[in-house]
Structure formats: structure tokens, C-alpha cells
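With one protein chain withheld, the remaining protein chains of the complex are depicted in position.
For chain A:
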Amino acid sequence: MAHRAEPPDGGWGWMVVLSAFFQSALVFGVLRSFGVFFVELVAAFEEQAARVSWIASIGIAVQQFGSECRAGPEACHPPSEGKGAAGTRERTGRGWGDPGGGRRRASRTASSSFSGPVGSALSTKYGPRPVVMAGGILAASGMLLASLATTLTHLYLSIGLLSGSGWALTFTPTLACLSRYFSRRRSLATGLALTGVGLSSFAFAPLFQWLVSLYAWRGALLLVSALSLHLVACGALLRPLSLMEDPVVGGPGAQLTSLLHHGPFLRYTVALTLINTGYFIPYIHLIAHLQDLDWDPLSAAFLVSVVAISDLVGRVASGWLGDAVPGPVARLLMLWTTLTGVSLALLPVAHTPTALMALAVAYGFTSGALTPVAFSVLPELVGTGRIYCGLGLVQMVESIGGLLGAPLSGYLRDVTGNYTASFVVAGSFLLAGSGILMTLPHFCSLASTSKPQDRIREAVETKVSLSKEEPEED
């Protein structure tokens, strides 16, 4: 097959956007609506602990979705917002009371983060299509086995491990594939693809409630498994694309090594980890913070919905802007990250409802704006040839940041008694991340994004320098 010099920027690329849209809907929509099931499962398996688990599980559901908040605010707050608000008020500390929920979250996060590089390596070798299709089958079979579960351990293994790995195998390669298909309109395509999360969250929660009322949790999980099978169909849409840089950068092992020696890539990873640490905390703590200020649950839920809508608008707007504005996309990422950090840090200062509302909308818009741009910086840095491995590595490292961020902010809350410190610390993490972004190459130049020839040259140079180092190590 002939290698293309430039990404197509359209054509079949729009089908890839469609595939990514449905995948983000299926992965994050299901994750977010899982609170519906969790409540039913606790009732089915641990009847003695009725009240305590009920309260803790709503809190846990909020915590669980924290690790998926990166994909959107809708992944963060549970469907029963009114109940969720009341639940978080009653929970002591941070709701880690139910060890089962904590274990589930940890197992899902772990399987997601470690499958990242595996999926990336496989995608580099075989192309994204078989990997995503296999991921879809894994996710669906995890749900299928969960519907047959007789103990909670079965659930941890089937949903946490199996489905978690399946989801991780689908989303990362798809976003990487999207980056390969687009160069001029990359940010817009990414932004459009990520809106799938927001739209699915409005549809899936009531759908799941309805399924549970008809078929109880077993039948509903079975049908969610059938729904997840559509990930396989989405994977089929990912037509492989061969670009000119692919033969140069070599197989997955060589790519990983070259990436780990790539200075800008490492700095970018650190920056993204810092951003991730601060990014998703506020979505969980916003509801609790509003309760501390004595807001009634209805207004709080309304505010969160407004933030979710501004997040959605921010994604698409930033996607379009990222392509329209010349120059490296890293500058836009720095802009949005700084604005997010500032709005976060100012949030505890606001006490009047109008100011809080305005800041929350600003935070929603800017945090949504930084998501598509964050994914667009990577192909500019490492080239579309190494995008699979690069994205996998980045996601693995930044999820560590995500795991650490939640306990840290909870600890701050417990120590200081309110959320001021945790918001300020989250904002400072974001500002630190944006500071590191300034050290990326071509940041201050007015030149347009690097051309494929530059990236190939760079890749060849890296490969040559690595091969020169090897004899010396012997």
C-alpha cells in the first residue's frame, strides 16, 4: 500500500470521527450511568448493610467516576443528582467507607492505565482496527459475565478487570487513529468526537433505569453488554492508514525507546500529569462545596448541568479554534490551562451565587476547551508515526496523577474543614502544568506546525543517535 505524505484531513476521517463519537458515548456513558447498577448490586448482595452501603455507595459512585472525569463532567456526577447531593452530605470523610467500592475503582483504573501501553503497542503493530474490536469484545464479555455474577468478587473481576481493560483498549487507539487522519482540522475532529460523552450521559441514565425496572440488574447488564458490542462495529470503521513516517519509526519496541529519550515528550507527559491531578477534583468537590455553602440540591444540580453544557460548548469551540489559529497548539493548551487554573483558584473566593455561577461556567468552558487541544499537541510533538505508543504512555502516566489527586484533595478537605485549600491546590497544579508547557519546542516561534518531513528527520536523527549509543553501552 502506498504511504501517504500528508494525513487526509477529511474523507474517511469523518467516519473515524463518527466512530470515536460513538465509542466515547459507549465507554464513558456506560461508566457514568453505572451508579444506577451499583445501588442495585449493593442491595442484592449485601442486604444487611442496607443504609450504610446506600449512603456510601452514592459517594463511592461519585469517587469512581472521578478517574473518568477527564473525558467530561458528565462522567463525574452520578445520575441521581438529588440523591447524590444528599448522600455526599451524609458521608463522613470522603466516602471510602465501603472497601468494595474502593477496590473496584482501583481495579478499573489500574486495568485502564496499564492496558494503555499494551493497546498502543498492539495498535502500532497491527493497526487500530483489530485492537479496538478486541477491546469491544472484552468490554462486552465483562458485562456479560457480570450479569451471571453470584458474589461481589465476580463483579470486581468481570467489570473492573475485564471491561476496564476492554474500554482502555478501545479509546486510546481510536484517539490516536483520529490524530493520524487529521492534521489541519485535528482539534476540531477531536473536539467533535469527545462530545459523544455529554450526549450519551443524557440518554443512558434514564435508559439504564428503565432497563433495571424491566429486567432487574442481571438482565439490564446483559443488555448493556449487547450495547457495548457496538464498540466492535466502531472498531471496524477504523480503516488503517499508512503514512510516510511509519516505516521510519519502526516497531513498537523501538518507538517506546525513542519516546522515552524524547525530551519534549517527557516534559509534555509531566505537564499533562500535573494537569490531570488538578483537573478532575473540582467536579466531585463542586457539589460538596455548594452544599457547604448551603445551596439546595436542586440549584446545585442545575449549576452542575450548566457547567456540563459549557464544557461541551468549550470542546467544540476550542477544537475549531485550535485549527483556525496558526502556530503550535501547545500555546492554546497553555492558555486554556492557565484560565482553568485561575478560575479554580478564584472559586473559593466567590460567595455570591452570581459570581459562583460565572466562575463555574468559566471553569466548565476552559476545562472542556483544554481536552481536545491536549490530545492535539501530541502528534505535533512526536509525529503521527509514533502516536499510538505516545498516547498510551501519556495516558498511563497521567492516570497515576489522577489517582493521587483525589486522596490529596480529600485529605486537604479533612484537615482544613472546607474546600478552599483543595480548589487552590488543584488550580496551582494546573498552573504548574501550563508552566512546563512553555518549555516545549517552537513555543515562542511564529512558525506553523511542524511538517511531516521535519518529524521524519527528527525520528531518523533519534534513531541514529540511539543506535550510536548502543555500541558504547556494551
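Observations, loosely collected:
Following the convention adopted for this analysis, a residue touches a chain if its C-beta (ideal position, glycine included) is under 8 Å from a C-beta of that chain, and two chains touch if they have at least 3 such contacts; residues count from 1.
As a working rule, contacts and distances are computed from a predicted model.
UniProt records the chain missing from this view under the protein name "Embigin", selected from "tRNA (guanine-N(7)-)-methyltransferase non-catalytic subunit", "Signal peptidase complex subunit 3", "Embigin" or "Histidine-containing phosphotransfer protein". Screening A:Arg184, A:Arg218 or A:Arg267 for touch with the missing chain picks out A:Arg218. Across the entire complex, the residue among A:Ala233, A:Ala324 or A:Val349 in touch with the chain not shown is A:Ala233. The hidden chain makes contact, of the residues A:Leu199, A:Met357 or A:Ala421, with A:Met357.
Although one chain is not drawn, its touching partners on chain A can still be listed: residues 47-48, 133, 213-216, 218-220, 222-223, 225-227, 229-230, 232-233, 236-237, 239, 293-296, 298-299, 302-303, 353-354, 357.
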